[in-house]
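One structure coming up, written as structure tokens, with questions to follow.
Left out: one protein chain. Kept in place: all the others.
Up next is subunit A:
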Amino acid sequence: MEYIQAMYSTITLSATFRLSAPLLLGLAGYCFSNKAGIMNIALESFMMISAFFALLGSYLFHSAFIGALFGVVAGTVLSFLYGVLVFHAGANGLITGVGFNLSGWGLTTMLLVAIFHTRGATNVGAVSFSPIDVPILRDIPYLGKIFNQQTILVYLGPLLMLIAWVVMYKTPFGVRIRAVGLNRRAAETAGVSVMKYSWIAMLLSGACMGLSGTFISLNSLAMFSENMTGGRGFMVLASAMVAGGNPLKAMLCGFIFAYCDALTLTWSGFDVYSQVISMLPYLAVLLVLFLTHLKNIKSFGRFEAS
């Protein structure tokens, strides 16, 4: 029974809203890459490395905002490197992505030990974002408990997603980036530089992954530990793919995954196998992918004959 109650408790829902931030912040940029036809599995490393640099920036300058700046710059630089390799050096995106993800894990762990002399840094003197007490929201029952007392990054997530949606569907930039993803040659003959728009989409996703990395290390508690992102970069990728790059649909996916993440937190307090519970978000990813692709499955039948 307590499991059921936990499913709609304000604690779970508040955690859902909070944990949606790393997904939504990243999606605000990656949706454009997705629409432009760029599949990028290196998002996980973008998020992880920029999380580390956000912590470092905050530690060095004692400001969460400078930390965020570090995170965004780190994410952008990574996407630039990835873009050079994939767009210009002709590297295979999947292999490059695997390389980025493995080195991201190694690099952050190494720097953690080198700079902070630990494998899990807490209380290193970095400043984190603090929760905001919103005057009117505070007094609304139920909703107040869910939405109030979150950091600015958490509020930024849905806001950026809405902006992304407007840009995607209401501006020439959005129309063109979608055209690039749907038919590159048609876009080219319409005078749309495929390379230029691919680059913009790439750097945008890097910058936004930088923000979601910042959330990982600087949201309310300033800390970083080995593999701290725990696959959230892949969840950004999955959400964007399920949503076909539509920011509003992607936001919905983000909330679903965040809800599972939150449920993991609340349920793990109960007396159950926490390992099983912590599989929940990943199972949700598989389930959503499976359901959204169900319609394609019957085409297997076509090959039975041969």
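By our rule, a residue touches a chain if its C-beta (ideal position, glycine included) is under 8 Å from a C-beta of that chain, and two chains touch if they have at least 3 such contacts; residues count from 1.
In this section, contacts and distances are computed from a predicted model.
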item: Chain not present in the shown complex, as UniProt names it (candidates "Menaquinol:cytochrome c reductase iron-sulfur subunit", "LPXTG-site transpeptidase (Sortase) family protein", "EfeO-type cupredoxin-like domain-containing protein" or "ABC transporter ATP-binding protein"); value: "ABC transporter ATP-binding protein"
item: Selected residue (touches chain absent from view) among A:Ala126, A:Ile146 or A:Ala179; value: A:Ala179
item: Candidate in contact with the missing chain, chosen from A:Leu112, A:Leu153 or A:Ala187; value: A:Ala187
item: Residues from subunit A at the interface with the omitted partner, ascending; value: 170-172, 175-176, 178-179, 182-183, 185-192, 298-299, 301-302, 304-306
